[in-house]
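Only one protein chain is missing from this complex, and each of the others stays in its spot.
Order of writing sets the labels: A and B. Residues in every chain begin at 1.
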Amino acid sequence: MLWQLLLFVWMSLVIVAGFLYAPLAEKLYEMTRIIYFHIPMAWVAVLAFLVSTVFSIRYLMTRSWGDDVRAAISAQLGLLFAVLATASGAIFAKAMWGAFWNWDPRETSIFLLLLIYGAYLTLRSAVEGEDKRARLAAVYNIIAFVTVPFLVFIVPRLYFSLHPGPLLNAQGRLEMHPRMLQVFLASLAGFTVLYFWIFDLSWKVARLKRKQEEAS
Amino acid sequence: MAPPDQREVTLSAQALTQSFGPSKIFESLSFEVLKGKGLLVTGPNGSGKTTLLRILSGLLRPTKGKVRLNIDGKAISPEDRLKHIGFITPELALYEELTALENLEFFARVRRLKRTKADHLALLERVGLKERGRDLVGTFSSGMKQRLKLAFAIQHEPVLLLLDEPGSNLDDSGRAVVEGVVAEQKKKGVLIVATNDARELAYGEETLALA
Partner (left out) sequence: MPWLEGVLAVFLKDWRSEFRTRYALNAALLFAVTTLVVVSFAIGAFGISGDLLAAFLWVIILFSSMAGLGQVFIKEVESRTFTALRLVARPSEVWAGKFFFNLVLLLGLEVIIIPLFFILLNPRVGDWSGFLAVLILGSVGLAGATTLIAAIIAQAKGKGALLAGLSYPILIPLLAAATSGTRHLFHGDGGAGQEIQILAAYAVVVIAAAFLLFEFVWSE
């Protein structure tokens, strides 16, 4: 119970700090504040995908219900965060460049992730039979994972990007003001813990439900 | 390997349990069938007869338990099972846009059997379809399709033959064909028949009754 309260306080502080504590980045004005939320959510969406794929691979080896359920849970969470990341990104894009959507490579990547989640969950709902569903969904998850690096790393070389480069670029050189960095990293940590917490809760619920079903 | 008639064949099932999701179909089934014997699997509809046969054929992985097919004391690996198992079931169909001969030729090629056209014709004759080799399976009656399915199941002379309701759609001469197949199979291997038909109860010496 304690650490959940801690998380609540932490996240509240992050939100407040995002608006009051951290200064503005040059050239980007108030809209910058969105990076404290948009990027961590995008990061969690990707993390969730990774977790989902790991559980899918595990399922194919163990054929254990638990692995499949956790792959699905992570996918559902990932979908949620992907939607939030896409939406927050679109808001930023509108404020910054005047259009909600531009097919900039980063925008395309997060949207692609959204599509993959949607496809994965749709597939799950379309297959009858628990074992078959788990097996087919796991394979889809893995093949999707295999193609993601192409979009994230390789295809962007073909196009220029609208995304603000200098602030946080691929080489990892952070050129943020120290305060901004603090809030940003705090937010990243907070969102990650949030993800694991919700994941854990859902897993517990799923196990309880299963016990109940087996008893009847 | 020794010639078919002299091989030792055993099929053993240990603690087979099958669940689909939370509902259990059967639990902890164990049995052994030796060469020359037929096992009857009986039970009402939905009791899992077809499911059990599918597990024994290697098509379905059981929730728990193991199936072992031994030839001359050596266990056959799952990858090699296809060569040694023949299975027919009502839900299985053959290629209707191909002729009977084309079906058999295709299956022989994929099974890596060296068969000539004469061999295929002989097989067709054995199941009473001698004149229908060049006809499209789509034009067959259900009885003829069943006979062709039998041919499909025995083409590669499997040591384990699984028949799920073999007499369905068959007339008396068709049943005679099945009896011939059953007799042949017991000479060189193991037979398992799932059925509720009283006429077929003679095919096996032992019975496994599923709840």
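To be clear about the criterion, a contact is a pair of C-beta atoms (placed from the backbone, for glycine too) under 8 Å apart; a residue touches a chain by one contact, two chains touch by 3 or more.
Note that the structure is predicted; figures quoted are calculated from it, not measured.
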Omitted-chain contact residue, chosen from A:7, A:34 or A:139: A:139
Option from A:54, A:151, A:189 or A:206 whose C-beta touches the chain left out: A:151
Residue of B:10, B:47, B:70 or B:89 touching the missing chain in the full complex: B:89
Absent-chain interface as seen on chain A, which is shown: 60, 108, 112, 115-116, 118-119, 122-123, 126-128, 131-132, 135-136, 138-140, 142-144, 146-147, 150-151, 154-155, 157-159
In chain B, positions touching the absent partner: 57, 59-61, 79, 82, 85, 87, 89, 91-98, 102, 106-107, 109-112, 152
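What we mean here is this: only the chains that are shown with their structure count from here on.
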Gap in Å, rounded to a whole number, between the CA centres of chain B and chain A: 50
Complex contacts: residues of chain A adjacent to chain B: 63, 129-131, 210, 213-214, 216
Complex contacts: residues of chain B adjacent to chain A: 20-22, 61
